[in-house]
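Here we show just some of the chains, and they stay where they sit in the whole.
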Amino acid sequence: MINNGDTAFVLAAAGLVLLMTPGLALFYGGMVRGKNVLGTFMQSLMMIALVSIEWVALGYTMSFGPDLHGVIGSLAWLGLNTVGAAPSPTYATTIPQSVFMIYQCMFAIITPALITGAIAERVRFAPFLVFALLWSLLVYNPVCHWVWGSGGWLAARGVLDFAGGLVVHLTSGAAALAAVLVIPPRSGFGKQSFMPHNLPMTVLGTGLLWFGWFGFNGGSALAANGIAATAFVSTHLAGMAGMAAWSLIEWAHRGKPTTLGAASGAVAGLATVTPAAGFVGPVPAILIGVIAGVICYNAVNFKNRIGLDDSLDVIGIHGVGGFVGTVCLGVFAAKAVNPAGADGLLAGNPAFLGRQIFGVMVVGAYAFVVSWVLLKVINAVMGLRVSSEAEVTGLDLHEHSETAYNN
Amino acid sequence: MKKIEAIIKPFKLDDVKEALNAKGIKGMTLSEVKGYGRQKGHKEIYRGAEYVVDFIPKVKLELIVEAEQVEEVIECIRQAALTGKIGDGKIFVLPVEDVIRVRTGEKGKSAI
């Protein structure tokens, strides 16, 4: 039966998750040079159109439709067939199924948008759209089904992911790694410094992301209940702990705590706690945030040393965050917090940690390999990279015939 | 007539403007520039990496003055802009052949 409080809650959460995509566009857009800000925006924003269409046509049924061998949803709900105002008997049984569908749509939108940060300032718009579409079909939807779909094989094995550590962050991080290996660095990389053109924009984006993350994680309880409360609290605490940890380590390491560091640490904490949010209490959430800040800071620095042009650190923050968070859940999960969850290592159940590590390996490897193949093929057929002349001109003018700022 | 170009530290602009005003110099044009010289640039941190930024924000003043005023104006700017630290800036004097006031079409000294 429909519960109005739950429906209100998940609708609000869906709105919040939608807002994360412009939030991400601002977060990323502030970090690129002024000639690439609109191009960077477009890569995120256009996911709203592209993935929403894909989702209502195919994605929802592939992800959540009646299970086929644990691997994928059948096409029974093609084009939202039978998906209406009545609650699903399987998912989120106290809210209209259409609310569950649109809430999940917002997750499918932001996931490929996350990838764009890795290859910022150098990718052509059209081939990127082709990639994003195929990636949604071949990576996002299957993994989503495995982990969250009723009957999904990873779910059946007991792998847990509260709000998208595997489905969202690890898949996009693995794709980012593939993309950085396939697409050469920005010209001038390693010699020039590419300073952020507008850090206040990045801070604004961080604020909107944090705000939206309450919907992302809190809403994943799919009801306005104690689990939602647990997830909301964990989210906030891990975000703030990530921010604190990154800032302190940077202060110690470089002598100054930076604004971008604080923002990065916050996003690292928020991303890392995502798989665990509804399954752990406040103290583990803080620990997860601290771990996220420390590990992601080092991952980003390590990347700098090995010379990967993961321009806006998708691997180091989302990939590593999704990885670390899913494993941490294996350590910190406690049925005392959420009976629908699991007991982890610290609750005396190392087997669950093993399952989580297994989940990470499978999803990471699958997402990486498929992404790499997709990118290689698209690159061969269409050419993913802008010309060096276009790179000098900037994406805004070259790909969109616009300039961001005029006076 | 001469053109005086002075590159100064931005936070000294108000002082310089007032000093020139006190001398009766009422016309000038100002632009934001970046300077490179002995003054060391600053370090910026970007996600844990350090970068050195060489160019330092400066203000450039351009004034057309009569030849006989040049010394006085230079001294006036110099004193007002002085902090005694590296990067205080430079003053250049260039020859000017003519000046025209758009509004009236006046030329030469009376156009300054």
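By letter and in written order, the chains are A and B; residue numbering begins at 1 in each of them.
Heads up, the rule we're going with is that a residue touches a chain if its C-beta (ideal position, glycine included) is under 8 Å from a C-beta of that chain, and two chains touch if they have at least 3 such contacts.
Predicted, not measured: the structure shown is a model, and the values here were computed from it.
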Exercise. Counting every copy in this structure file, what formula fits the complex?
Worked result: A x3, B x3
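In this text, only the chains that are shown with their structure count from here on.
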Exercise. From the C-alpha centre of chain A to that of chain B, how far is it in Å?
Worked result: 51
Problem set entry | Residue ranges of chain A in contact with chain B within the complex | 193, 195-196, 250, 253-254, 256, 258, 260-261, 264, 297, 300-301, 304, 313
For this session: Show which residues of chain B lie in contact with chain A when the two form their complex.
Result: 44-51, 53
